[in-house]
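Yeah, one chain of the complex is gone here, protein chain that is, but the others are all in their spots.
Naming follows writing order (A, B, C, D and E), and every chain is counted from residue 1.
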Amino acid sequence: MIAPIPDLLIQPVVSAALAEDLGRAGDVTAQACIEAHARLSAVFAARQNGIVAGLACARLSVMALDPSATFEAMVADGDEVQPGDVLAKVEANARALLSAERTALNLLGRLSGVATLTRDYVQAVAGAGAGARIADTRKTTPGLRHLEKYAVRCGGGLNHRFGLDDAILIKDNHVAACGGVGEALTRARAAAGHLMKIEVEVDSLSQLEEALPHRPDVIMLDNFSLDDLRKAVAMTGGAVILEASGGVNLQTVRGIAETGVQVISVGALTHSASVLDIGLDAV
Amino acid sequence: MIAPIPDLLIQPVVSAALAEDLGRAGDVTAQACIEAHARLSAVFAARQNGIVAGLACARLSVMALDPSATFEAMVADGDEVQPGDVLAKVEANARALLSAERTALNLLGRLSGVATLTRDYVQAVAGAGAGARIADTRKTTPGLRHLEKYAVRCGGGLNHRFGLDDAILIKDNHVAACGGVGEALTRARAAAGHLMKIEVEVDSLSQLEEALPHRPDVIMLDNFSLDDLRKAVAMTGGAVILEASGGVNLQTVRGIAETGVQVISVGALTHSASVLDIGLDAV
Amino acid sequence: MIAPIPDLLIQPVVSAALAEDLGRAGDVTAQACIEAHARLSAVFAARQNGIVAGLACARLSVMALDPSATFEAMVADGDEVQPGDVLAKVEANARALLSAERTALNLLGRLSGVATLTRDYVQAVAGAGAGARIADTRKTTPGLRHLEKYAVRCGGGLNHRFGLDDAILIKDNHVAACGGVGEALTRARAAAGHLMKIEVEVDSLSQLEEALPHRPDVIMLDNFSLDDLRKAVAMTGGAVILEASGGVNLQTVRGIAETGVQVISVGALTHSASVLDIGLDAV
Amino acid sequence: MIAPIPDLLIQPVVSAALAEDLGRAGDVTAQACIEAHARLSAVFAARQNGIVAGLACARLSVMALDPSATFEAMVADGDEVQPGDVLAKVEANARALLSAERTALNLLGRLSGVATLTRDYVQAVAGAGAGARIADTRKTTPGLRHLEKYAVRCGGGLNHRFGLDDAILIKDNHVAACGGVGEALTRARAAAGHLMKIEVEVDSLSQLEEALPHRPDVIMLDNFSLDDLRKAVAMTGGAVILEASGGVNLQTVRGIAETGVQVISVGALTHSASVLDIGLDAV
Amino acid sequence: MIAPIPDLLIQPVVSAALAEDLGRAGDVTAQACIEAHARLSAVFAARQNGIVAGLACARLSVMALDPSATFEAMVADGDEVQPGDVLAKVEANARALLSAERTALNLLGRLSGVATLTRDYVQAVAGAGAGARIADTRKTTPGLRHLEKYAVRCGGGLNHRFGLDDAILIKDNHVAACGGVGEALTRARAAAGHLMKIEVEVDSLSQLEEALPHRPDVIMLDNFSLDDLRKAVAMTGGAVILEASGGVNLQTVRGIAETGVQVISVGALTHSASVLDIGLDAV
Partner (left out) sequence: MIAPIPDLLIQPVVSAALAEDLGRAGDVTAQACIEAHARLSAVFAARQNGIVAGLACARLSVMALDPSATFEAMVADGDEVQPGDVLAKVEANARALLSAERTALNLLGRLSGVATLTRDYVQAVAGAGAGARIADTRKTTPGLRHLEKYAVRCGGGLNHRFGLDDAILIKDNHVAACGGVGEALTRARAAAGHLMKIEVEVDSLSQLEEALPHRPDVIMLDNFSLDDLRKAVAMTGGAVILEASGGVNLQTVRGIAETGVQVISVGALTHSASVLDIGLDAV
């Protein structure tokens, strides 16, 4: 089971999203057309195959507008659903439910879309090479990073850094500023606490060679050819985690995995996932 | 020229995105590897063809971390760029610029992606039918709606409602609660102020007929066949704005436009756009 | 019944108001003089004739300091009350209730004051002319616009724009910048989405004539004489909504309504309403 | 000269007010009708006689939307103005200035209205009795208390408590809970720090007598007849500050002042002031 | 019993502290190692002698992550505890409780540390002189002032000003700017409302003499020798509250109290208190 993140970390996102949608006057259509005390039963139902992520967002959206609502999840985040599958049953004040609908679906659909695309990548590499893991990046939606990274976990993916502060990742500009991979790693080692990992990005086998004696925790092989990826794997023999990055898509990812790298990071998981089509159907 | 939205409405998004990325310790890599007072010149450059949107986000991201930075835009939001085109030149404290890079690119890339996809739809319907406009929906990213709707304008699209409060849009659940399209429109008319428009969603020609005498400002034809769209256009003769919705994609949109509807709303503009690939290159 | 606005849109106002009043040390008098666990029953009672608006504000104020409190409304927002009428019964921790009292009354009294003044204007025009509606303006208290506009609805009034973004309203400075009413309306039409209405302010019959062919949704007749208002009504014959504005007070409003305009907008509803005198009486 | 309050305490109010008015799309009219880089010169001008308060609010409103704007105050807060008097000259980006106009005027007009009404009360008691001061109450607009109390100072008034925490004020419910004025004052004395004053509200001469031996700093005479006010003044002989409260209006206030009380508190200063009519005129 | 401060004033501190600790990914250890629905019973237990303050902080920390938790306080704020004493029993979701543990202890330990140090000072002066009270200062932790001042009350101390706005305190720089103690007091008297006290800091007996005719409410004797303190007490004869300040520690405080001053203010209470050692023990 995917470990959920605390409601406390989701509530600010939901509140802001509802406030953005309600604006200053609230849902004028529901106010005009629906009786104040009418109740509505409905289900969140999948219209596409995919992986669910974000049920708590839907629950909190409805609860924020009607604390007396009931929300019963029929599946769990991380589960696969087929068209027609019911994700959750909800009973609530009718105005509240209709007002919360779009916010709930925007979050649930977006996160499920991320989870589903992650699942596609994970399946594409299943059984290939050394069992490469699919990892996300920091190319996330501003304000939703923690939720999108959770969705990646729901899809079976691995989380890369959550921010600029929880690991050191030396990239080309840092190397240039330091005058070389070695000096950059030396400075990083001196600055890093004992609970902070160090990764370095290299763009050639010779840079890889320069990095190895400094024993970084992870080496990112940026835009390497398959051939060079294989050479890198052979050179390092498992002594360091190798992460392939750049030019990864659903067509190329299996070939990359077969080179033996342990991690493949894919920006598209979060920056270019389509929403998973989920609807709210009155029952 | 696309009218920009005030920085005041962008700054909270940028600040939150930077705070999310900087976390508690800030950019530990830049702190370790870059001299405190080093400066860096760089350009934001396109790596794909597309429409630019969100230059102000990039500018404000850099300025937030280095108020002394200079940011010179070489194109304007709404302009088309080709791979290699420089969008903006920036000169700033090196640590600040590298720390702001991902936030700047996440926003600029996402909004340009929306603008580009909108442009694709707009081009697909160019010259067809009565000059149908491509409109967005409320299927936007929580917290970014105003920016994504701005990006739609940059791509040549039309904005639908910004929230639940700025127009009445009667959908199936409202009709069901009222017992019919007519009663729903009657209630809406009684509730609406004189500066609020009323739109009603219908799913059949008979519902359309029921709606017409109530003179809504806009009628949304939901999931109509091309044939029924044509009939609807014929029935109404321009007396009301007709908006087609549902099942719209780049393959189907031109056929829909040719039926003569005035507006085609497309959720995908905001819920499924891929990021436009833009990079920051040191110079 | 007046459709209530969601608690979610009221709670931030109530929390901020309580925080402002409690300051850093809280209610030092209640802390000194009242037992920690004492309970208090009390009623919110009218001391003046008027229209009630904002009961939810009073309820949320008390509940914020004592979630175990009970609050029973005896009337509904929009109801008329006489001196001595009980608006609501409340039972709560005594310290909490006394600490919340001023915040509850400040909001309830202010909104009821707006509703009451609106009612006075609405009654003043009852049966006159074409049934003119009394509308508010954007001359509202910063931070309370959505609540004050709700109070206007409670008093039987009509809401004008909620902000700068939900309709186009072309005023003298815009006309001047465009070089004329016609050009301003042309630009507005090009910029407006299909769900956004367009209003233009004119200050003479000739400007009215210039505006008409551009078919704005609403024309505001600014500071017109009664005679010119009548001429405007005659000229337009109901083809466009006419809104009278400027120099409106309780003495002049009926005469304006009798000219046949459909809407009369009154800044005083929100910028100069007196509080309705309501008290909290222990029972 | 009235000591200004720091911009830091005003900026959150201005930002929230602008955000409330700009909504999600910003000023659609200015965007449609005004050139992006056009400049506008204008003056804030009085249309009524009154006392100015809140120039900083106007300045910060304009600056928030155009940091390059210039704002030159021609009068100071606390000054009296006549119809036509220029309060300030402003030059700014035209869109920014027109977008900020309503927010600037809402704050400036409201605060000047409070200052003006305070001035009226202050003038009404000038030279009467022992030189009674006119004081405000906590019946202020939620969120604007510090600004409205500043406006009271601009009008020549005295500030009562800013909140529940900066002085002890024992009222009827506290007395009832304690079983008497004496016990209430005893508890208050035990709880109060050495920098906190104690005031007690009495509703009869006998309660006044009961209070005196406890030496409160201030005694509020609630709804006393003029005769009883005079007796209270005689009984206390200046040993304690006497504050009259209840039933105070511009007709009764001078008579109250003539009884010799030192302070007269007036809820109307903030809860029922009309806005002062101020306009923004392009030049 | 110490009067508690409303949860409403504590909740923002607790929420911010939890958010700071949970970061973007939440408690990854609990997520990895603890079953999602496991429950845990535990006690907050003292490991040191001291005075308890802040039980509400611990309760709200746990409740924020598990609203279904139960929290039973076994002692009250202000009570003295010995090593091993149970302060509260808690039963909650195991992940939630372990995630909240550090936040709960950080607040509870810090406030209890302040209360304990205050108690030490209070005991040190017990029975000395005229019964001097121990007062805090504004040398508090940013963001926690209201909680730390509450902790001082729990320890038997007296609160000095809560901020720059609730009393006037004239210090050396103000005196210098005014050209003398007398002029400073004259200006202060003119500016102060009738519910605001005035204190002046003097650094010599001659300044004290200069201050006395202006009848400030409190005079702070800054860094006076014991001899001068005694002279000041003799000079004033109880007509004004004398507050000793500067160079106060647990060794010197009793001697200061014996001079007869009524108040001794001690910055160390809040700026240099050690945390009280409290632990959470599973049961």
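One rule holds for everything that comes next: contacts are C-beta pairs under 8 Å (C-beta built on N, C-alpha and C of every residue); 3 or more make two chains touch, one makes a residue touch a chain.
Remember, it's a predicted structure, so these values are computed and weren't measured experimentally.
Engineer: Which shown chains does the hidden chain touch?
Structural biologist: A, B, C, D, E
Engineer: Which listed residue, E:178, E:205 or E:235, touches the chain dropped from view?
Structural biologist: E:178
Engineer: Check each of E:120, E:166 or E:210 against the chain that is not shown and name the one that touches it.
Structural biologist: E:166
Engineer: For the chain that got dropped from the picture, name the residues of chain D it touches.
Structural biologist: 1, 3-6, 8-9, 145-146, 149, 159, 162-163, 166
Engineer: By the contact definition given up top, give the residues of chain C that touch the hidden chain.
Structural biologist: 20, 23-24
Engineer: Can you list, in ascending order, the chain E residues touching the missing chain?
Structural biologist: Residues of chain E in contact with the hidden chain: 13-14, 16-17, 20-35, 38, 40, 94, 98-99, 102-103, 105-107, 109-110, 113, 138-145, 162-171, 173-174, 176-178, 184, 187-188, 190-192, 196, 267-268, 271-272, 274-275, 282.
Just so it is clear, only the chains that are shown with their structure count from here on.
Engineer: Common contacts of chain C and chain D?
Structural biologist: Correct list: A, B, E.
Engineer: Among the chains, which one keeps its Cα centre farthest from the Cα centre of chain E?
Structural biologist: It is B whose centre lies farthest from that of chain E.
Engineer: Work out the mean Cα position per chain and let me know which chain is farthest from chain A.
Structural biologist: The chain farthest from chain A, judged by C-alpha centres, is D.
Engineer: Determine the centre-to-centre distance between chain C and chain E, using the mean Cα coordinates as centres, and give it in whole Å.
Structural biologist: Distance between chain centres, rounded to whole Å: 44 Å.
Engineer: Taking each chain's centre as its mean C-alpha position, how far apart are chain B and chain C in Å?
Structural biologist: 32
Engineer: Name the residues of chain A that each touch 2 or more other chains.
Structural biologist: Those would be 20, 22-26, 31-32, 99, 145, 162-163, 166.
Engineer: Between the chains shown, work out who touches whom and classify the graph as line, ring, star, complete or other.
Structural biologist: Its topology is that of a complete graph.
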